[in-house]
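Here the complex is missing a single protein chain, while all its other protein chains stay put.
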Amino acid sequence: MKRKSVAILAATGAVGQRFVQLLENHPWFEISVLAASERSAGKKYRDACAWRMETDMPKEIGEMTVVNTDLKAVKEAGDVDIVFSALPGDIAGPIEESFAVEFPVLSKAAAHRMDEDVPLLIPEVNPEQLELIPIQKRRRGWSGFISTDPNCSTIQMAMTLKPLMKFGLKRVVVTTMQALSGAGYPGVASLDIIDNVIPYIAKEEEKMETETKKILGTFDGERVRPADIAISASCNRVNVKDGHLEVIYVDLEYKPTIEEIKEAFRNFIGEPQRLKLPTAPERPIIVRDEIDRPQPRLDRDAGRGMSIVVGRIRSDPVMTIKYLCLGHNTIRGAAGAGILSAELMVAKGYI
Amino acid sequence: MKRKSVAILAATGAVGQRFVQLLENHPWFEISVLAASERSAGKKYRDACAWRMETDMPKEIGEMTVVNTDLKAVKEAGDVDIVFSALPGDIAGPIEESFAVEFPVLSKAAAHRMDEDVPLLIPEVNPEQLELIPIQKRRRGWSGFISTDPNCSTIQMAMTLKPLMKFGLKRVVVTTMQALSGAGYPGVASLDIIDNVIPYIAKEEEKMETETKKILGTFDGERVRPADIAISASCNRVNVKDGHLEVIYVDLEYKPTIEEIKEAFRNFIGEPQRLKLPTAPERPIIVRDEIDRPQPRLDRDAGRGMSIVVGRIRSDPVMTIKYLCLGHNTIRGAAGAGILSAELMVAKGYI
Amino acid sequence: MKRKSVAILAATGAVGQRFVQLLENHPWFEISVLAASERSAGKKYRDACAWRMETDMPKEIGEMTVVNTDLKAVKEAGDVDIVFSALPGDIAGPIEESFAVEFPVLSKAAAHRMDEDVPLLIPEVNPEQLELIPIQKRRRGWSGFISTDPNCSTIQMAMTLKPLMKFGLKRVVVTTMQALSGAGYPGVASLDIIDNVIPYIAKEEEKMETETKKILGTFDGERVRPADIAISASCNRVNVKDGHLEVIYVDLEYKPTIEEIKEAFRNFIGEPQRLKLPTAPERPIIVRDEIDRPQPRLDRDAGRGMSIVVGRIRSDPVMTIKYLCLGHNTIRGAAGAGILSAELMVAKGYI
Partner (left out) sequence: MKRKSVAILAATGAVGQRFVQLLENHPWFEISVLAASERSAGKKYRDACAWRMETDMPKEIGEMTVVNTDLKAVKEAGDVDIVFSALPGDIAGPIEESFAVEFPVLSKAAAHRMDEDVPLLIPEVNPEQLELIPIQKRRRGWSGFISTDPNCSTIQMAMTLKPLMKFGLKRVVVTTMQALSGAGYPGVASLDIIDNVIPYIAKEEEKMETETKKILGTFDGERVRPADIAISASCNRVNVKDGHLEVIYVDLEYKPTIEEIKEAFRNFIGEPQRLKLPTAPERPIIVRDEIDRPQPRLDRDAGRGMSIVVGRIRSDPVMTIKYLCLGHNTIRGAAGAGILSAELMVAKGYI
């Protein structure tokens, strides 16, 4: 198979760098265009980008010239089959729309997540939302389309809630301890976080409470009806580089045993696993039995950063059960999510 | 007033050092005996103790000779009116009993907290539990007695729950982010906590779930009937030196406005404030209105470490309200708690 | 004595906030004007400033209106006897000159430090450089003047080198481990420093190597002849909030014993101590004998942040001796330095 050509918008930022890293040697995709703001346009990627990954920048990518984040500039710079957008939320909206007229746009930004005709996709959880794509194209008259990945802290929680739906999921209380990399770069000032916790992340609680209902909603052939769940989130920033840790309390209509819950987590697989997509982890959810796991530094790289690790599953005196959930926020929660979504679309013929 | 003579058990440990620090220049108390394990006994305090406070060790205390944690040794070492015990939980039980035959023992250990005839005291919250003292003395035939302070993470939560009782407190879900100093010294290994969170603290969740009901219970003249509240706790260790941060979700029978909740917090005072006890903070609970407070490093020293700081009080989609609560775990949560309790006992004539 | 009126330039920044904190209840000075950039001008200080000190903002200061950093605006805003400048190095030069035409300007910026007629003052070390003030005023035709404090890491090293001069100081090698607050706010990104050291601080090594020679130089009645010392500095940023730690190796012509070195440190006092200036620490240099001190968190507040703490003084196989030196970089290294300098000028009649 000829590899698909990929353009990355906001390629020099934290998520953009992670896209570049994860796409190195990808069997289906190759980077053809790197776009960023005017300040970077015209420079070699190696000069435009303050590379912060622990692995070296791929040599040939470093030699590529960055172009402006502009439809015309991107088209002139190379072939494009797929556009990954890591644009900041405040400017992503109209730029992504301009690209979607011609190209599939897979976005990490919040701008279009709650649009009625836009998928809010987690490949293992709700692949049926891909059916919104033809509806969107028809309605908007586009050759391309927009599909979105949820917020990082939402993705990992939603992946663990999905297998609990069959027990009659009614109410969710979640407290997060989120990593620094979730705030981008430079992001959180070191003086703010040393010997400290910051108990507030702008718009994060609203995203978790709203997006989850769409993700777990029901697609009726026309639209997604939000899941009938009450969700309360409290989001905190802790002094951890990567890996969001979440304490989740759920109220379930039926009263499964702890072992039934574990089985539901362990047996959970989805389309990516059935289709053996290149970026799909063997196990979307890994259950750890140790008393003190998951931990961010020890578990964030499970499944090459694409598995969600749960642990401390136990009965709850107020709700039904409580447990911990950990995911790598810039892999499963960002660039890896986009790549897995693209793989699913290719496999299903949407791209 | 002649100052009362104080013996400190486990005086060289982390909480013991905090007692020494806080008792410097105390108007009512003076340290007469420092007791520790056999390894330290016979040495000067300055040599026996790896002092870790940010203020200097009081000079004259450094010159005192440490004695063995043994009733006879302590009595020979000096006058004793009050015994503060910072003993480790696993050995505290019988040692404290041996001292209580003759002396008032104020304990930071868990050993006797749930004993039916032992106060589990927070001076602002349940001073009526002091009435267990004569019952205990009579029942056990002691000249002295044992009174206990709750677990550190429990104290600060219970102080904020008390003023919510009038709104019909039914259910509490709490997620903690606790400081390193709560684990004592050496406590948490740096290799375990760097770039990490440890989502487990042995016995901590059980303590929060159990002790709170006794603290908020009703004293009927004979015993304490536990409060009829369901409590679920999840306890985590984060990379913070001092100051436990807690995310609290409460379900209330009546539905107060946010402003009524704030008023209840702001107006909350207790016996220590009415009696103007030396260690009592002017305001037991401080309400902060900023979107991102309280924070451990910025707020833990409020009221010289004796105030609890709450913030982000808001409606909750699952429970009734949620809010944050922060306290200094080795001052209000340990040594300061013991001293305030002793002050209340002196003022009320129990010592 | 009527208190002198003080204007602070760049009052909302990290050093500016420290000035506000340290000047609360100062016996000689009171803040009359707070100046900052246009973005802040016109706002109340409480609204213009993201206050980051661990103590509360003084209430009445919070109510003051910030004015633009402009001579006219400052003069209209209130009486001014002294101007403290915490301006960023790149804009400080001409602005400070404009104020110096009329007022004494005490600057924390690098812009004028190496000017021939400008003092580079450490009150305990080189009070004779104050005699440059009349020379400067005459030469420049100003009613006011500019005096500068050295770079933070330079101040603390120079204070320890001064008493070593009598042993024939020839060569100095210094490696620093500097605190985050030295980079201002937001300064160092948390993603850069977590689990890391950044072995480079722009222009810092040059400042240490150059400024020290002027500080320790000889004033001949007309100018300062730089000290004839070779200095090599390597500067590193470590994950510490406040307090620069420096490893210093010195080559001395005469070969004092370790005890003679300690005596020289312990006996070192200067004009601020003789004059009992309000901000002067009792001991400018504190010698600690423990094997593992000074440490930033334990020793930075010595002498209310105005003492330098040295330790681990020992013979050196390559140079003559080596030792550690620690100072609070935003107190003795910045705002406290400026205030002590101003106190010295008042006491000596320069203001």
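Should a chain be cited, it is by its letter among A, B and C, assigned in written order, with residues numbered from 1 in that chain.
Everything that follows uses one rule, which is that a contact is a pair of C-beta atoms (placed from the backbone, for glycine too) under 8 Å apart; a residue touches a chain by one contact, two chains touch by 3 or more.
Since we're looking at a predicted model, the values are computed, not measured.
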For the chain left out of this view, which of C:Val238, C:Ile308 or C:Ala337 touches it?
C:Val238
Among listed residues C:Lys44, C:Lys75, C:Arg140 or C:Arg171, the absent chain is touched only by C:Arg171
Out of B:Thr69, B:Ser181, B:Thr212 or B:Ser341, point to the residue that touches the absent chain in the complete complex.
B:Ser181
Positions on chain A contacted by the hidden chain, ascending
52, 54, 194-195, 297-298, 301
In the full complex, which bits of chain C touch the chain not displayed? Write them out.
171-173, 175, 177, 194-200, 209, 230-232, 234, 236, 238-241, 245, 247, 249, 251, 291-298, 311-312, 316-319, 322, 324
For the chain that got dropped from the picture, name the residues of chain B it touches.
14, 52, 180-181, 185-195, 239-241
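Please note the rule applied: only the chains that are shown with their structure count from here on.
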Note: chain C sits from chain B at a C-alpha centroid distance in Å of 41
Euclidean distance of C-alpha centroids - chain A vs chain B, Å:
43
For chain A, residues that touch 2 or more chains besides their own
194-195, 239-241
